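Note that one protein chain of the assembly has been removed; the remaining protein chains are unaltered in position.
Note that the chains take the letters A, B and C in the order they are written out, and that residue 1 is the start of every chain.
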Amino acid sequence: MSKINLSVNLCNIPLNNPGILASGILGTTRALLKRMVENGAGAVTIKSISKEPREGHKNPTVITFEGGMLNAVGYSNPGVEAAAKEFSQLNEIGAPVIASVIGTQKEDFVRVVEGLSAQKFSAIEIPLSCPHTPGFGLLAGQGTPQATFDITAAVRKATSLPIFIKLSPSIPELCSVAKAAEDAGADAITAVNSMGPGMLINIDAQRPILSFKVGGVTGDALRPIAIRCVYDLYQSVKIPIIGVGGISTGRHAIEIMMAGASAFGVGSAIYYRGIDVFKKISDEMAFWMQERGITNINEIVGVAHD
Amino acid sequence: MSKINLSVNLCNIPLNNPGILASGILGTTRALLKRMVENGAGAVTIKSISKEPREGHKNPTVITFEGGMLNAVGYSNPGVEAAAKEFSQLNEIGAPVIASVIGTQKEDFVRVVEGLSAQKFSAIEIPLSCPHTPGFGLLAGQGTPQATFDITAAVRKATSLPIFIKLSPSIPELCSVAKAAEDAGADAITAVNSMGPGMLINIDAQRPILSFKVGGVTGDALRPIAIRCVYDLYQSVKIPIIGVGGISTGRHAIEIMMAGASAFGVGSAIYYRGIDVFKKISDEMAFWMQERGITNINEIVGVAHD
Amino acid sequence: MIEQPIMVKICDIREESPDVKTFFFSKGNLRFEPGQFVMVWLPLLDEKPFAVSYLQNDVAGISVLRRGIFTQSLHDMKISGTFGIRGPYGRGFDLQPGACAVGGGIGMASLATLADRLPDITILQGARTASGIIYQNRFRGMKVCTDDGSLGLRGTVIDLLPEQLKSRTFQKVYACGPEKMLYRVVELCNRYGVGCEASLERYMKCGFGLCGQCDCSGQRVCLDGPVFTSAELSVMEDFGKMEITKAGERVIHK
Partner (left out) sequence: MIEQPIMVKICDIREESPDVKTFFFSKGNLRFEPGQFVMVWLPLLDEKPFAVSYLQNDVAGISVLRRGIFTQSLHDMKISGTFGIRGPYGRGFDLQPGACAVGGGIGMASLATLADRLPDITILQGARTASGIIYQNRFRGMKVCTDDGSLGLRGTVIDLLPEQLKSRTFQKVYACGPEKMLYRVVELCNRYGVGCEASLERYMKCGFGLCGQCDCSGQRVCLDGPVFTSAELSVMEDFGKMEITKAGERVIHK
């Protein structure tokens, strides 16, 4: 498969393949980021970082079900100071590293972006879309066009790195929020975060399984929703889209790229297909391209549109 | 299992078990309703009926995927006149029959309810929540508190039958919509309709699979969302809730009842577990109750709440 | 069974008659039983059920009668063109030696792989006129009749069948074609005490027993059928009488 070219250029960041480790999955340490790159990720995202350390919710925080996964980790993270130490010498990771930055108000986002500015991150991702952490994302009203505009604009002033705004699949005004982000200077949209929230109850314990009771749904269940979000966004914004949600095979990756994604994120599939899921996906994509005589992956972006 | 009592009383409608055939699944003819009752359904809902006949969307209209099902049937139905003929002598069906009534404006709902009034329906279900039919449900703004109040109030005047308002899982204001329905005189909330919409793309055809491109997601993918909706609604409204979404086993049925449902609907599972799915679910519920020494199913409603 | 359509490439096209073309495609590891069908998808257009009419080593075929826009679009396709298939769906025929197959028009397509598998089968095919008869070279001993007598005997299979039933003892009669014809075939078989299996046609949506579109008296033609025994058909009131339109209207069967 020598002629197959999987490399993409995302907001001037060169990736040797379009698969990106999604935030919150194994992005807790520098060592794990490195391992994911060795296992084929085209880029990696760190677990979201807030100004202060956060313990997150109690266990159970992540649970699987027939259609995917439910999680309410609650943004546990060591805070920006510790994170700046952990994620140093990023040039040795072997692929671009994306910082994920959260806050309860726009000043927090700026503080964290500044606190990480000495490290060689390739982009800043801002999730405004967590469905299960009080004070953050949807539970703090960050998923509205106005809040999105304000936060994006503030971060825009604080950094010259590409900014990715990460959206929720569970808001009707998805496209207006994306447009607000674009207008405020975002360089890409990450679509989507986990959906819901959802709940699973253990009938023998007669209680919700997650300690926070509700959590975000990811994995297979999310895929059709993510594909639709990307498809809609592709018609609404001009900036590139990073498609995330239930991608676990090369066919899924191609599907979300055909819907309009320039790159794709992978999270839950690491459970379903192992830590080498990125290698598997790249091989499957290359095989499909080979069979169809497609040599450049960028050709397929958005082709599902009429 | 002689002592196990699965019968419930839903808005004064006696059901010999809490499993209800969801609208749009096999509810096209009187003969199929009868067959579902013979196969164990505690009640059955007819496919939604509008004033005029509707052809619905072109095929493909229903498709499965790893996490469930995607459909955009587009409310095909023969219109109220033909429906009134089809669904006659309902007392012979063997269980309560629920009419599902749709419209593009509130007068339509009233017209259909009146048009079906000569038949012995046990309740009227009003879905204000379809995510994929222009002119109806979410695509017509029927999922807002105001529209829900207006439509419910209008139907309330037109019938003395119990009214079930069927809601979408994909609206943030779920509980306010339910309250509006309750305030306008609804007797129960059906939660939920299909979610999304979602999209699936065939990468070899490079096109969305459904002819309408997007459709509602049902089955396993929907279950955690449905459970959460029922859980939230149980704390918001006093009227009973009919839980629908991804129920395919006795454990799932118990789960949604523990979240707060007084009865539950089953749709997609007929594909996954066969036409006798209601019998299977009842047996599984009874077995679980037997093991736990629970004799009356009504005892478990809402017990997952603190 | 394939749940989501896979795109298959047409590797050969055969003109079976002026109005019927067979499209061959590589069948991969799909298994079909005679009487089962696939949902055929033309992206952006529509999706409809078709019997699998040829089953060779690696290749399967569907025989398509040009009727409306969908089948016209299929007829316009060339070798290397692609369409989607999902399935196979439905309950097929219960194969028995010493049988007779009765096909009306394109109904013959459903019976063809059955006939391939039963070398001693007697085949009757009827059509309005000579140009409607298909598979003449495929089934050399086939008895043919046309309404206008332009090929074979003049008359319908209903005219031909009693003679066959009288002269021989069939283990079973298999039938596919216009429902009015099927109805009479079943009547004849009942009269002569021969078991019959008939394959019905209804407008279909899901193809897997969920939507209720293809109902015939409480039976889902897509899943419980399309093949039903004469015993089953005897309690299906709609058989030979009513069908349900795309909009769900109950109409008299053409």
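One rule holds in what follows: a residue touches a chain if its C-beta (ideal position, glycine included) is under 8 Å from a C-beta of that chain, and two chains touch if they have at least 3 such contacts.
Just so you know, these numbers come straight off a predicted model, no measurement behind them.
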**Study point:** Chains in view touching the one left out
**Key:** A
Revision key, fill the gap. Contacting the left-out chain: of A:G24, A:G40, A:G67 or A:P224, that is A:G24
Exercise for review: Among A:R35, A:K106 or A:K120, single out the residue that touches the unshown chain.
Suggested key: A:R35
Check your understanding: Where the complex has a chain not shown, which of A:V73, A:I98, A:V217 or A:M285 is the residue touching it?
Key -> A:V73
Study note, to complete from the structure: Touch rule applied to chain A and the missing chain gives residues 24-29, 31-32, 34-35, 47, 53-56, 58-65, 69, 71, 73, 76-79, 82, 85-86, 200, 202, 204-207, 209, 211, 267-268, 270-271, 275
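Operating definition for what follows: only the chains that are shown with their structure count from here on.
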**Study point:** Intersection of contact partners for chain B and chain C
**Key:** none
**Study point:** Inter-chain centre distance, chain B versus chain C - centres from mean C-alpha coordinates, in Å
**Key:** 36
Study note, to complete from the structure: Here the gap between chain A and chain C, centre to centre from mean Cα coordinates and rounded to Å, is 50
**Study point:** chain C, residues touching no fewer than two other chains
**Key:** 44
Review point. Tell me, which residues of chain B touch at least two other chains?
Key: 65, 200, 204, 206-207
